[in-house]
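Before I ask anything, let me first share the structure, which is written out below as structure tokens.
The block that comes next holds chain A.
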Amino acid sequence: MARVEIKIGGFGGQGVILSGYIVGRAASIYDNKHSTMIQAFGPEARGSACSAQVIVSAEPIAYPYIVSPEIMIVMSQEAYTKFTPELASGGVLITEEELVQPHNLRKDVKHFSIPATRFAEELGKKLVVNIVMMGFLTAVTNVVGKKAMGQAVLASVPKGTEELNVKAFEKGYEYGVEVMAGGVPA
Partner candidate 1 sequence: MKADPKGVLTGSHFLDGDHSCSEGAIAAGCRFVAGYPITPSTEVVERIASRFPYVGGMFIQMEDEIASSIAIQGAVWGGKKAMTVTSGPGFSLMMEHIGLAAMTETPCVFVDVQRAGPSTGLPTQPAQGDMMQARWGSHGDYGIIALSPNSPQECFDLTIKAFNLSEQYRVPVMFMMDECVGHMTERVVIPPADQIEIVPRKFYEGPKADYLPYKTNGDLVPMMVKAGDGYNIHVTGLTHDERGYPSMTVPTQEKLIPRLVNKIKHNAPKIVEYVEDQVDGAEVVVVTFGITSRTSIPAIEQARKEGMKVGHLRLVVVWPFPEERIRELASRVRAFVVPELNLGQMVLEVERCVAGKARVELVGHPGGTVHNPKDIYNVIKKSAKG
Partner candidate 2 sequence: MAEELFEIEESVPVNTVESFLRMERMPHIWCPGCGIGTTVNCFAHALETSGLDLQKVSVVSGIGCTGRVAGYINLDSFHTTHGRAIPFATGLKLANPELKVIVYSGDGDLTAIGGNHFIHAARRNVDMTVILINNFTYGMTGGQVAPTTPLSATASTTPYGNYEQSFNLPYLAESCGAVYVARWTAFHVRHLTKAIKEALAKKGFSFVEVLAPCPTLYSRRNKIGDGLDQMIYYKDNSEIRNGADTKTIPLEFQGKIVVGKFVDKERPTYLDAMNEFYQQKLGEDYIPYKG
């Protein structure tokens, strides 16, 4: 597998950085790949917008920053506007259905969306929105295997919240599988 660059953007409190951490951890600890994660630090991290960059690769990673992400998850309108121009042509764009209006959607990318916040609320805790997203990402891309992602989720969430998070992950994953099968208009 060649180098895959992933960017995750949203606002504070959505667990953007943790999402990046989970993807990287899944790839490098549980999926025998290499991964480098860098969180946007600095003025960018101080306001409401935040982002994480993750690289996943079968080979050791030299250059640690992303150059042209092939996968992008955006969970806020601001992140959509700011980051989507960076997405590589032919890349995968995943948006949070209710928080992001895909204005002027690029024709050269594959777009998927999921009402992750609503799913999280239905599960009883809005906080797990990022974990729903992780399930969805796993289903619509093959960047990391499902087993590895599941393990990384379990290892990364606070003790005592495992069950809820596993449910959130499964929910996102099932929805992703449905979307891929054409069951849900993307």
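The working rule: contacts are C-beta pairs under 8 Å (C-beta built on N, C-alpha and C of every residue); 3 or more make two chains touch, one makes a residue touch a chain; residues count from 1.
Keep in mind how these were chosen: all candidates are chains of the complex that A comes from, given by their letters.
Note that the coordinates shown come from a computational prediction; the quantities given were computed from them, not determined experimentally.
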{"item": "Of the listed candidates 1 or 2, the one touching chain A in this complex", "value": "1"}
{"item": "Interface residues, chain A side, partner candidate 1 - complex", "value": "21, 24-25, 28-29, 34-39, 41-43, 45, 61-65"}
